[in-house]
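Only one protein chain is missing; all other protein chains are in place.
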Amino acid sequence: MTDKTTPAGATAARKPAAAQKRRGWDRGALGRRLGALPTPVKVLLMALLVLLLYALPLLDLPILSTPDTDFGAVLFTVASYVLVALGLNVVLGYAGLLDLGYVGFYAVGAYTVAVLGSFQAQLSWWMLIPLAVIITTISGVLLGAPTLRVRGDYLAIVTLGFGEIIRLTALNSAWLGEARGITKIPRPPSLELFEIPNLSWDGFTAFVDLDNTTKFLVFGVADQAPYYWLALTLIFLVLGADRMLRLSRIGRAWEATREDEDAAELMGVPTFRFKLLAFATGAFIGGLSGALFASRQGFINPISFPLLLSILFLAAVVVGGAGNRWGVILGAAVVAYLPERFRGFEEWRLLVFGLALLLLANFRPQGLLPPRRTRRVQAVEEELDALEEGTARA
Amino acid sequence: MPETPTDGGPGTSTSSALLSLENVSLQFGGLKALDDVSFEVREGEILGLIGPNGAGKTTCFNVMTGVYHPTSGLVRFAGEPLGNRKRFAITRLGIARTFQNIRLFPNMTALENVLVGADAHHRTNVIDALLRTPRHRREEREGEQTAREVMRFMGLERRSDELARNLSYGEQRRLEIARAMATKPKLLCLDEPAAGFNPAEKAQLMNLIRRVRDSGLTVLLIEHDMGLVMGVSDRVTVLEFGRKIAEGVPADVRDDPAVIAAYLGTEADTEETA
Partner (left out) sequence: MSFLLNNIVELTVTGLVLGAVYGLVALGYTLVYGVLQLINFAHSEVWMYGSFAAVWVTVALGVAPGGPVLTAIGVLLLALLAAMTVSGGIALLLERVAYRRLLRLEAPKLVALISAIGASFFLAELMGLRDRVVDFFGLRDALDPFVRSARDNTRFLNPLETQGLFSIGRYTVSNVDVIIIVGAILMMVGLDQFIRRTRTGRGIRAVAQDSEAAALMGVNRDRVIRATFLVGGVMAGAAALLYLMRFGVTRWDAGFLLGVKAFTAAVLGGIGNVRGALLGGFVLGLAENYGSALVGSQWRDVVAFLLLVVILLFRPTGLLGESLGRARA
């Protein structure tokens, strides 16, 4: 009786899903092998990796490098996407709040630097960055305090509106420069210490190019590498902080809230406060990257902050695997880098980008690097699937 | 065991009452979920709260834990009215609960689930966490210690790194109790903890509930299984259609004609299927 009413489709539909999962390559293997290395080796490997990351703009590696745009500038773009994505990951990946207007925070940070550094006042760069971050964090709290009480799906549309309101306000307020935007935004103060030669490539052979050097540490217009280094340094700081929060009561409270808000509240978690904290933390990081963007760009106008940017940030987080900081970094790198790498295709790149998102979502729904949890659950599910299939065959 | 006046108003609450409901009513639109309910849970006892389906047992829990605020009447905990306290504040005050339908944090490990409970009294803020201050380290240490103790108590110490969703049904039920106990409550409210258990597991659970009480907690127990409730409770309160119809020691309640009329017919069914 019950067998007849159960739709046959339900079981049939599950089978390909299970098969699909099993085909995925074992991501755990590499991690396990790395984990088994002795500590000094691990430290050494990490140091090398960090060094390599800092050296990237100088190496200008073939294949990786972007033929059509300055590689240093592309790396900066990637780095600022990574920074933004790390911030959004706190909101979305940890606390589970869908924020579709993250560009709003980015814009608030950028505009604070622009308005107070050039347009209405001429504060020093060292004042501007903390101010930008503080103001953005406050804006996050102001936005969150009323809206975090509404249900999750609605939060998405309210934040979407926030992003638009920020942009339109900038567009329509004389005090904020209207459509013309704001120029002469202060750059980070330079400190000329020494010069580093860049590598040049002839096919796949490298030679040191003594004429093409990067001045350490001059924040100019032509050479973008110093901005990239600054952004990279901030990424490492944010990553450290991210880890600290994650491994504390705060990270657990975020996660519990995401998993089951009512149960969390009844276990003594003041969920609203923690959601607000996640929002403020996200705003903090978003504002930081916006401030960085403005002081590299030297010029901003409302067109720099379209709604689409929010969507790209979101895509970065989800493509990488919300909740896993390494996945998010990878996702941001992919989202920022691919369109730049293939600028040759110019007009086709957004089309390809859309297609890539579609395919990624459908064929790697858990993200490129899912959080360790999803991975473990998957392993167990795969085992169960295998067992089921075994008994079915027997 | 001394009898208390069943319809005791505020004046009659004894010093040993840990939690008391005083003429509590709760109305949803036209529906009266609770109708002038008064009873108390005394310090150190196991009180069974029984009644047919829809009698308002879980609603009682929800009123006690701040999910609903009573339309009229008062809930006192340790002599103090709960008032409009938020849910998390009530938990910090010392009331912890489990859920009829298991509500763990499925994608967190068993240990992390319990740690969230232990965090209820922690005060670590962002600065503490970022700078790894002594407070943060002390609280992390204490939290983990509490969590591990509670898990050992519940027989879950070997499962601590497993995701909550991967635990067996019985383990999940026990993990919920562990999580609630980690909040260091004075009163532990268990909402049908034996649902879906076989007789052996039920016996184990009865044992466990007694041990929880012996460790100094007061226990309020909603349960369908008459055998279990009558076996473990010191006193029993019976609800029907949102009203209290009986109260007393298990033997008296069992023979109360009102209870038999209200309950026994449905009870026979549940016992057979369980």
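Residue numbering begins at 1 within each chain, and the chains themselves are lettered A and B in the order written.
In this text, a residue touches a chain if its C-beta (ideal position, glycine included) is under 8 Å from a C-beta of that chain, and two chains touch if they have at least 3 such contacts.
Predicted model only: the values in this text are computed from it and were never measured.
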Given that one chain is not shown, what are the shown chains it touches? A
From A:E164, A:D242 or A:E340, the answer for touching the chain not displayed is A:E164
Looking at A:V43, A:A121 or A:L350, which makes contact with the chain not pictured? A:L350
Touch criterion as defined above, residue of A:V319, A:V334 or A:L369 at the omitted chain: A:V319
Take the complete complex as the reference. Which residues in chain A touch the chain that isn't displayed? 5-7, 9-10, 13-14, 16-17, 20, 92, 98, 146-147, 149-151, 153-154, 156-158, 160-162, 164-165, 168-169, 171-172, 307-308, 311, 314-315, 318-319, 322, 347-348, 350-351, 353-362, 365-366
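Simple rule for what comes next: only the chains that are shown with their structure count from here on.
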Where the CA atoms of chain A average out and where those of chain B average out, how many Å apart are those spots? 43
Would you pull the chain B residues touching chain A in the complex into a rising list? 65, 67, 86-88, 91-92, 96-97, 99, 103-108, 112, 115-117, 119-122, 124-126, 128-130, 132, 136, 139-140, 143, 163, 165-166, 179-180, 183
Interface residues, chain A side, partner chain B - complex: 241, 244-245, 248-250, 252-253, 255-256, 259-260, 262-271, 277, 281, 373-374, 376-377, 380
